[in-house]
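The complex is shown incomplete by one protein chain, all other protein chains being positioned as in the whole.
First chain written, first letter: the chains are A and B, and each begins at residue 1.
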Amino acid sequence: MMWLILCLALAVASFFYVFYLPGRLFLGPEKTRAGYLRERKDAVYENLRDLNFEYKAGKVPDSDYTSLKSSLQDEAATILAEIARLENNSGPQKGTRS
Amino acid sequence: MSIRLHLFSKFRAPSHKVAHAILLCVAVFALLGAGDPGSRFSEIGHQMMCICGCKQILLECNHVGCPSSDGMRNELMAAVTRGDSDSLVEQGFVQKYGPTVLAAPTTRGFDRVAYILPFVALFLGFGIVIVIVRSWKNRPVPAIAGGLRPVRGTELEQFRDQAGKETDL
Partner (left out) sequence: MAEIGSFALLLALALSVYTFLAGIVALVFQKQTFVPATEPGSKTARRNQVADVGSGSSWAALLRRGSERIGETARRAGIATFAAVFLAAVVLVLCAFRDDFTIAYIFHHSNRDLPAPYKFATLWSGQEGSLLFWSLLLAAYGFVLRLRYKTDPRLFAYASVVLAGVQIFFLLLVNFAANPFGILEGALRPDGSGLNPLLQYPEMVIHPPMLYLGYVGFTVPFAFALGALIMKYPGEKWIHITRRWTMVTWAFLTCGVFLGAHWAYSVLGWGGYWGWDPVENASLMPWLTGTAFLHSVMMQEKRGMLKMWNMWLVFATFWLAILGTFLTRSGIISSVHAFAQSSIGSWFAWFLAISFVVFVFFFFKNKSHLASEHKLESLVSRESSFLFNNLLFVLLCFTVLWGTWFPKISELVQGNKVTVGGPFYNRVAIPVALLLLILTAVGPLLAWRKTSLESLKRNFLWPTVGAIAIAMFLMITPQRWGSPFGLRPWQDISYFYSLMAIGLSVLVTLTVASEFYRGGRVISKHTGQGMFASMVQLTHRNTRRYGGYIVHFGVVVVIIGFAGAAFNQDKEQEMANGDKLTIGSYTLICRSYTDDDAPNYASEWALLDVYKGGKQIDTMTPVRRFYKASQQTSTMPDIRSTLNEDLYLVFEGLNQDNGHPIIKAHLNPLVMWIWLGVWIILGGTVLALVPNAPAPVRVPAPARLEHVQTSPVATGD
């Protein structure tokens, strides 16, 4: 008998926990395009820093360094330009960076 | 957990031609070894399993009073002392105890596939990776993901500079 009561209590408690939702829900910010672009920017920036670091550590020769850096900067510039365009259009807003 | 072999434990190199190049190279070293009956006993004994069900290598079966391993060891010792060749000893054991007495597949018949396939896969894999790497290198630059348009002129210069400055060491 004891175990029956316990099981019942258990079922009621979990039912209550699952379905009783007072207050408002946290849904988090929707991932915006600007937020997505900032993530992309961070990745390209990381690659640029890596390249700089590997260059200074002597793994990349001058000629390769210049061309690789240039292509990464182009990619970064494209992303930065798009972010700037978005922010100009709709006013500055916070992204969803970690 | 009871097949008693280590990653690098001693084993006799294949005396038959094996299809893969790496082993051919290293086999040369191994063939220089074989010698006295003691070491032959140890080498062959490490290629056999104890058949009592303990799933251990014959010479590493460690339970006292094992119904099989003592007899098998004596047989092996007798064969080695008689001067039987490795393959003759193996054949004798396979006939008496069945093919599972050998600790690894033989290098004859279908058993060879066991050894060949991983190396075929290795060479095939290498080939595929090289082809992939080459095709990736030669493929046109993919469009920038996320539907971005390339920028030009002063805007490009300005943002390039910004990126350069922000990532400088």
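Everything below uses one rule, namely that a contact is a pair of C-beta atoms (placed from the backbone, for glycine too) under 8 Å apart; a residue touches a chain by one contact, two chains touch by 3 or more.
Quantities reported herein were computed from a predicted structural model and do not represent experimental measurements.
Within the full complex, the residue among B:83, B:140 or B:153 touching the omitted chain is B:140. Taking the complete complex into account, residues 1-11, 13-14, 22-23, 26-27, 29-30, 32-33, 46-47, 49, 55-57, 60, 62-65, 98-106, 109-111, 114-115, 117-119, 121-122, 125-126, 128-129, 132-134, 136-137, 139-142, 144-147, 162, 165-166, 168-169 of chain B touch the chain not shown. The missing chain lies against chain A, touching residues 3-4, 6-7, 10-11, 14, 17-19, 21, 24-36, 38-40, 42-43, 45-47, 49-54, 56-61, 64, 68, 80, 83-84, 86-87, 89-90, 92-98.
Throughout what follows, only the chains that are shown with their structure count from here on.
Per the touch definition, chain A reaches chain B in the complex via residues 36-37, 40, 44-45, 48-49, 52-53, 56, 69, 72-82, 84.
On chain B, the positions that touch chain A within their shared complex are 144-146, 148-151, 155-156, 158-160, 162-164, 166-169.
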